[in-house]
Every structure is written in C-alpha cells, then in structure tokens.
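One protein chain omitted, others in place.
By letter and in written order, the chains are A and B; residue numbering begins at 1 in each of them.
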Amino acid sequence: MNAVLLAASRVSKSFGGLHAVQDVSLGVEQGSITALIGPNGAGKTTLFALVSGFLRPDDGEVRFSETRLAGLAPHAIARLGMTRTFQIVQPFASQTVEENIAVGAHLRHARRSDALERARAVAERVGLASQLDKLAASLTIAGRKRLELARALATEPKLLLLDEVLAGLNPHEVAEMLPVIDSIRRGTRDAPGVTVFLIEHVMQAVMNLADHVYVLANGRLIAQGSPRDIAHDEAVIEAYLGHGTAERLRAAGRVR
Amino acid sequence: MTPSMRAVGPIVVFAAAAALVPLAVDSDAWLNFVVLALFGALMAQAWNVLAGFGGQFSFGHAVFFGTGAYAMAALQVRLGVNAWVALPVALAAGAAVGLFIGALTFRYGLRGSYFALATLAFAEIFRILANTFQFTGAGVGLQIPLAKGWAALQFEGRAGYLYVALAFVVAGLAIGTWLKHSRFGAWLQAVRDNEEAAQALGVDAYRVKLGAIAISGAMMAAAGAFYVQYLHYIDPALAFGPHYSVEALVGALVGGMGTVWGPVVGAFALHLLSDATRNAFGDVPGVSLMIYGALLVLIVMFAPRGLVGLFAALVSKLRDSK
Partner (left out) sequence: MLELSILWPSIANGLATGAIYALVALGLTLIYGVLHIINFAHGAALMVALYGVQLLFTRYGVDPYAALAVMVPAMFGFGYLLQRLVIGRASHGKDENILLVTLGIAIVLENLALVLFTADTRTIETRWSLATIDVAGAFIAVPKAIAFVGVLAAAAILLAVMARTDLGRAIRALAKERQGAKLVGIDVEHVFAMSFGIGLACLGAAACFLLPAYYVNPTVGNGFVLVAFTIVVLGGMGSFAGALLGGLLIGVVESVSGLYLGESLGQIGIFVIFLLVLMFRPTGLFGSKA
C-alpha cells in the first residue's frame, strides 16, 4: 500500500440551491493512475476545482501530502506539487508552443534558458517536438490537449490533475495519448513518476490505465473500486444509463 | 549567442544613432522633435509594460505622469531639493502610486473595462487634489525656476535633454527586452493571455500584476519628471488630464503592443505625423489629437498588431514566397 497523496474528506460545495458536490471522500494513492468518472453534470470538474484551490469548499477538508489545503490559492497549491489542466483548453494563444510550456517549467527553473530547455524536453515526451515554434492558437484540438498536458507536466508536479484530456480526440489520437499518460506515471530516466488523477469519459482510457476508479453522480460518490468492479456495478450502470434502461438490462440477465 | 544578447545589438545601434543627432543636426526644430519623440516613446513604453505585456489596459496613465511631475516640481520648489535627488524620489512615487492603485484594483479582481474606468477615476481624483492644495500650487500649478547647468538637471540647448530622454528610453528598451527573456516576463504574459491557466501553473498573478504596475508607474513618472525639467511648468490639467494618457496609449498601440520596439516606433511615427499635419494645417489645437484618435480606431480595425506587427507580417510573407 502506497501513501495517500491526495485525500478529500467529506467535501461539499453548493451554488445557490444546486448541490454540486455533496459529502465526497476519496483518496489518490501515490504512484497510481486514479480515475474520476460519472455522467455529465455530476460535479467532477467542480471537485477538481475544489481540490486545486480554484473554489473554496463549503464543508470538508482536502489534504495533499498531509498538508491541509484550506484557503490556499491555486498558485500556492501548484507550488506544493499539484497541477491541474482544464476541461476547456486554455492555451496562451499569442505565444508559441515552446513559450507556453516554458511558463510551466519556470515554476521550478528561474533562468530562461533552463526553462526553455526543460520545455523542449517535455515537448519531446508528449509528441510536440516538431511544433515548438508554432503559435498555440494554430494548433489542432489534439495538439492543444497535448500542450495542456505538456504545460502541466513541465511544472514537475507530484500529482497531475487531468480534466478530460482525451475529449475531442479521435480513436487514433486517443491511442497515441494513452502510452504517454502511462509513461508519465511510470517516469523516465530523467523524470520521476507522477501520480495521475484524471476525469475521463473515454472508457477505453479508464479501463486500460486506471488502477482505481471513483464514480460521481449528482455530486455524490456512488461507487469506487477497480475498473472491472465498476463496470459491473449496478449503481454505476443506473447512473449512466438511467433507471429504465438499467431495469431492462437486469431483466434481460445482462447485469447481475 | 542567447536571444537576449542578440536583442542588445539593435538597442546599441539605436542609442548611438540618437546620441549622434545633436552632433549631426543643427536645426533646433529637429532637435526638439527628437526630444519630444523620445519623451513620447518613454510614455508609450511605460503603458506597454502594463497593457502590452500585462494585459491591463489603463486609460488614466496620466495619474503616474502627474505624480512624477508634481513630485519633481514640489520637491524642488517647496522643499529646495536638488533635481538629481528629486528624480529617483519621483520614480519611487510613481511606483508607489502604482502599487496603491494595483493593490486596490487587482485585489478586488478588476479587469478589462472596469480596470480602465478605475484608472480614469484615480486620475480625476488626483487632478482634483492637485487643484485643491497649495502645496501643489492649486489651479495655478508650479513653476521650476530656470537654473543653468546640469547640476540642476537643466541644460542650455536641447542636446542635454536629448541625452537624458535617450537614457530613459534605452532603459525602457532594456526593460522590454528583460520582459521578453525572463521568468517574470513569461509569468506576466501568461497572466495576460489567461490568468486562470497561469495560476494553475503556479504563477502568483496578483504579485506579478503588482510588479508590472509598479514598473509602469515608475517609467511614466520618469516621463512626468522629465517634462517638468524640460518645460519648467506643471499644472493639474497638464499633469492629470487625458492628453498624456492618450499619447502613451496610442503610441504603444500604433507601434505594436507587447513588443520591445513597438512603443519607440509608434511614438516616432506619431510625432512625425503630427509634425506633418502641423506643417499642412498650421498650429490648430486639437488636430494632432484628432489624428491620434482616428489612428487608434484604424489600427484597431485593420492592424491590431501595430506597425511592428505589420512589418513582421511583411517579412514572413517575403520569406514564404522565396
């Protein structure tokens, strides 16, 4: 059993009358790829925002490596070693790919030349080496997703929060990204392994990559376990397919 | 050679060329032109730091100009301080006002139009205060007594002033280069392009913006201080009114925001244009500002990256066609 790198205890957040996240407790093990899945509007991105300092929880506590994150600003949390990406990609549009990634690298490297060198190395890992001089605004959606990933990776985090990094990619592009995410977790000779916590809809990624899966629906945690466990969980199927469809599947003997 | 080393070359060439002007040119009118163009360049550089690199558009940049001008004037006239001592104090005052305004506006998340309006409000407040108190000469303003010699930061003839203005502009170019090739500059431009994403990458956006407005304020205050030494007079309308806010903004915009050379190119272009119109239409008040305003609209509509941007586009088109 590895140490729990990120622990959320009974975290809640409401907006007006909407309970976006209710009483959620989860833990991300060091060295793992942990997935957070659930239907649209379940509160997954809100949870990411709560955990990375962009939103304040109404209730509950978040700990990162034993440090309480209450009240810390996002940039402070990034400095502690947790970096998040955004569901809707946010490139620095007027800057090149290299310059974009360098912003991330500057978190750990003050000198410009060091940051640029690191940026080039990260771009290599992620498959953007041939596009270093292109303006971020001119990249395809797949390129921008890689850029989002590269920028975050350049901050040399201990924990990477990936918000739907595969959304909008075609199957070929997804297949190219999966080994990249895996190599991030394993680490290379030059770069230590990084724990990954990802929100995903692309089930292929979840099934193939994740060690542990949490399922969120209507702001609550409804199931957790290995990918195989989750796939057969009644509550999960109901959450995704709706009560009626789940009933029919059950009746047809498709679900235990 | 690193990129920042390569950038130094053109700066040295520019400085040398400008420094040679008083030796090569006799005409007082042309010398005055260069002095005023450099003065305009300094203001455009100041605005460019906050808006071009930092993405915060100030419409009341005169608040810093007037701070520098009045600090310079009041220290000399009311407290008998030597001009060379007053100068760094004026710059510090500009930075301090920048920090003050930044602390209030950035802490409460003012951006875009709200920030622009807030800077206008501050400029107006300062104008009213300067107009009210005797220390600043109220409505009459302050006049610096004429003194011979550089010990009082005044010069016979234009050349001395040209060198002072040039020194500031070169410092401004150095600052611009530093912003292009440093961590602080990378952070600042990241905040400009997407503040949230920058924060997620560990950038303390609040601190970075404060740094930018302090630098910008100090540079604009330098322009105000220079103005007082060159023209020996300041009053609330000149100090805090819209004229220099506009000149700084349009200069940077026309030249190219967020670039190192944009403000210098823009300021020189603007001054050439207003000189040309003065020759064509006479010295009618309002003509040059009217042209500045029209240019502003045209540039935003057709060439938002300014003259430097147009030049860069031209160069890459020629390169592609080869």
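Here are some notes:
Criterion: a contact is a pair of C-beta atoms (placed from the backbone, for glycine too) under 8 Å apart; a residue touches a chain by one contact, two chains touch by 3 or more.
Just so we're clear, the structure is a prediction, and the values are computed from it rather than from any experiment.
In the entire assembly, the chain absent from the figure touches the shown chains B. Of the listed positions B:33, B:59, B:163 or B:226, the one in contact with the omitted chain in the full complex is B:59.
Of the candidate positions B:17, B:128 or B:315, contact with the unshown chain belongs to B:128. Interface note for the absent chain: among B:2, B:82 or B:113, the touching residue is B:113.
Touch with the chain omitted from the figure is made, among B:29, B:146, B:301 or B:318, by B:301.
Counting over the whole complex, chain B has residues 57, 59, 104-105, 107-108, 110, 112-114, 116-118, 120-122, 124-125, 128-129, 131-132, 242, 246, 249, 253, 284-287, 289-290, 292-297, 300-301, 304 touching the chain that is not drawn.
Operating definition for what follows: only the chains that are shown with their structure count from here on.
Centre-to-centre separation of chain A and chain B, using mean CA positions: 44 Å. Only residues 52, 54, 73-76, 78-79, 83-86, 90-95, 99, 102-104, 106-107, 110-113, 115, 151-152, 155 of chain A touch chain B when the two sit together in their complex. Note for the complex: chain B touches chain A at residues 2, 4, 181-183, 186-187, 189-190, 193-194, 196-205, 258.
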